[in-house]
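Can you keep this structure in mind? I'll have questions shortly.
What you see is the complex with one protein chain gone and the rest in place.
Right, chain A next:
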Amino acid sequence: MSPQKRVKNSQAQNSTSQGSNSRQTKLSAWKVKQDLSDSKSISKHGQNSPMEDYEHADDQAEDALQVAVGYFEKGPIKTSQNKDKTLEKHLKTVEDVAWKNGLAPEEIDILLNVALSGKFGNAVNTRLLKCMIPATLISEDSVVKAVSWLCVGKCSGSIKVLFYRWLVAMFDFIDHKEQINLLYGFFFASLQDDALCPYVCHFLYLLTKKENVKPFRVRKLLDLQAKMGMQPHLQALLSLYKFFAPALISVSLPVRKKIYFKNSENLWKMALLAVRQRNQGPSPEPLKLMLGPANVRPVKRKWNSHSVIPVLNSNSYTKQCGKKEISLSDCLSNTGSFPLEQLQSFPQLLQNIHCLELPSQMGSVLNNSLLLHYINCVRDESILLRLYYWLSQTLQEECMWYKVNNYDHGKEFANFLDTIIRAESFLQEGFYSCEAFLYKSIPLWDGLCCRSQFLQLVSWIPFSSFSEVKPLLLDHLAQLFFTSTIYFKCSVLHSLKELLQNWLLWLSMDIHRPMMNSPLETTLGGSMTSLSKLIDYVGWLSTIAMRLEGNSAFLLHFILDFYEKVCDIYINYDLPLVVLFPPGVFYPALLSLDTTILNQLCYIMHRYRKNLSAAKKNELQQKAKPQFSFSSKTYQEFNHYLIAMVGCLWTSKPFEKGIYIDPEILEKAGVAEYKSSLNLVHHPSLLSYAVSFLLQESPEERTLNMSSIRGKKWNWYLDYLFSEGLQGLKLFIRSNIHRSSVPPIREHIPQQY
């Protein structure tokens, strides 16, 4: 650490407690979960999800298990008559749970203690030991405690043997081995016990590290071999010793490979398989049973890794590779590089950003928000390419695997997609690999599997030319859209809204920072074309969906949500674009039975007006570039909608322009007096408000005269509507209808009643 930093730190320590506290919280806020870089905890994390499933069903079993564990912990109750029965019952419970789901580390801790302490008889202890199957992991402490019982002489030889066999079988599931390794001398001493010797050998074979190999131990082993003859287990241990310290062992050992150890884990074979499955996801075995046109080779899907996303590792290999040519300057710069494993906080990232060691597998950044920051600001093409390739291939393979397995292991794939989506929303940017993946998989997508994830991925497609995205993605999505339920339609519209928003953000950032080297060399005109085409496309989808779903208000909400984004593009994102909704959206919204729809429509019309006025103003001041002036068609369209709305809601002269309905037809339909039936009082979605308003005025009235709402009362009625939360309506009327003597603006016909 540089002296300067040291000063800073000491200052921080010396400063008032308040100050250091604030520093602390700041740091902790940026603290990356250490777990993420730790493979074990990742696997732990992975296990949680399947466990949750069981939890509900096994609540009762869990309770029974708690009781049983409590029973064993207390020890045998001497006085009880039906002691055997209770014992048997509890033993059975433990066995059932253990073989089905495995036991939690705490339970193993207690029961292992019981089994080795000799509180119960030998038979019980044996059964208990046999079912010490971890749900996920075994804590090291439990093992150390258990070993301590071996010294007291409370347990029989057979239990000791069984215990060592168990240790060997479960070796991989013990979370740490440092403490256990400290007991190496104790285990080694147990070799003298003839019955234990083969099992202890096997255990030592697993446990031995280089520093455990000592001359006196070698001597002891050779003595044992001389005494007992060429035992395979001793030979195995000796060969391991020789491997670590060839100088210490001069005797020659047979080289041919053979199984040195009896397969002592066979007692727990099935259980081990289950634990491994819990720990690292599915094993590939069931595939063989598959019939049908499975084009996929049943190979082991993952090589050696516990999770889909690689573990964070510094680039140690490539560094080692260049070792020979390292010059002094390289050496210096090397020592200056900052190892990833130490990267814990944002300030650290900032301090070391120039000398950060990149991970050996770029995919590992997905789980690390600090590195995501880093790759976001480093415009290094090879970093992005590495991530691109890894992510593309992983997505492809995981997706295929998921389908081959008949969606049984959907959770894992969905979790993976969730991780990607989290990273994308963290970066506020989509990955190219996901885009490519969508193009490949959407044509084959059934619209069901991982629906929410797929649709979220759609909304993160990086900005690109609409005419390219449409045939690859939207046309396929449209097929599903038209043939699926209303809920699917709504989710698609929602994700397209998010897509539009992401594109808008991206473009507005890009346009206002011309210095930034944008990946797509776009022209503003081209971008606007793309945007407006996307909006038109959604308009087309919406129009058809409205017809298919019988003008459902629920669907209309999602459509109007989309247009709420659209209407504000000019002002909110400062992009020269105003696109209006199609008639197929406007009229159903205007005539909707749902007040919130009408209110939303009013709000959107109000915002359209604001945006168009702003555009006009800029145009008049000649701020805008000439090619981005809006065509008069947009204004005409808007005016047309505005007239229709004002005509319906305010002036009671609906559809005077554009639509002609034969009076005879109206008479036949019994609505000859239609003119006022769509105004603020009689509009089907507002009628109930009008009634409540009148009842408020004169609660005793039996017959309500709707047409009495006029003049001053009309204004009161308006205030009543506004007070009921119809803010959109309020804004619409305030901005479009001038009830004072202010002269009307050109684009619309405001009228006073």
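Simple rule for what comes next: contacts are C-beta pairs under 8 Å (C-beta built on N, C-alpha and C of every residue); 3 or more make two chains touch, one makes a residue touch a chain; residues count from 1.
Note that contacts and distances are computed from a predicted model.
Trainee: Absent chain per UniProt: "Centromere protein L", "Translation initiation factor eIF2B subunit beta", "NADH-ubiquinone oxidoreductase chain 4" or "AP-1 complex subunit gamma"?
Mentor: UniProt lists the chain that is not shown as "Centromere protein L".
Trainee: For the chain not shown, which residue from A:Ala271, A:Met362 or A:Ile709 touches it across the whole complex?
Mentor: Among A:Ala271, A:Met362 or A:Ile709, only A:Met362 touches the chain that is not shown.
Trainee: Can you tell me which of A:Thr126, A:Ser532 or A:Ser652 touches the chain that was removed from the display?
Mentor: Spelled out, the listed residue whose C-beta touches the missing chain is A:Ser532.
Trainee: Would you indicate which residue among A:Phe186, A:Phe426, A:Tyr487 or A:Trp540 is in contact with the undisplayed chain?
Mentor: From the options A:Phe186, A:Phe426, A:Tyr487 or A:Trp540, the contact with the absent chain belongs to A:Trp540.
Trainee: Among A:Pro443, A:Pro663 or A:Gly725, choose the residue that contacts the chain missing from this document, as touch is defined above.
Mentor: A:Pro443
Trainee: Give the residue, chosen from A:Gly102, A:Pro134, A:Pro198 or A:Pro576, that touches the chain omitted from the document.
Mentor: The missing chain is touched by A:Pro576.
Trainee: List the residues of chain A that touch the chain left out of this view.
Mentor: Where chain A meets the chain not shown: residues 206, 208-210, 246, 255, 291-293, 295-297, 299-300, 303-305, 310, 313, 317-318, 320-324, 360-362, 381-382, 384-386, 388-390, 392-394, 396-397, 432, 435-436, 439-440, 443, 464-468, 471-472, 478, 482, 519-526, 528-530, 532-533, 536-537, 540, 543-544, 576-579, 627-631, 633-634.
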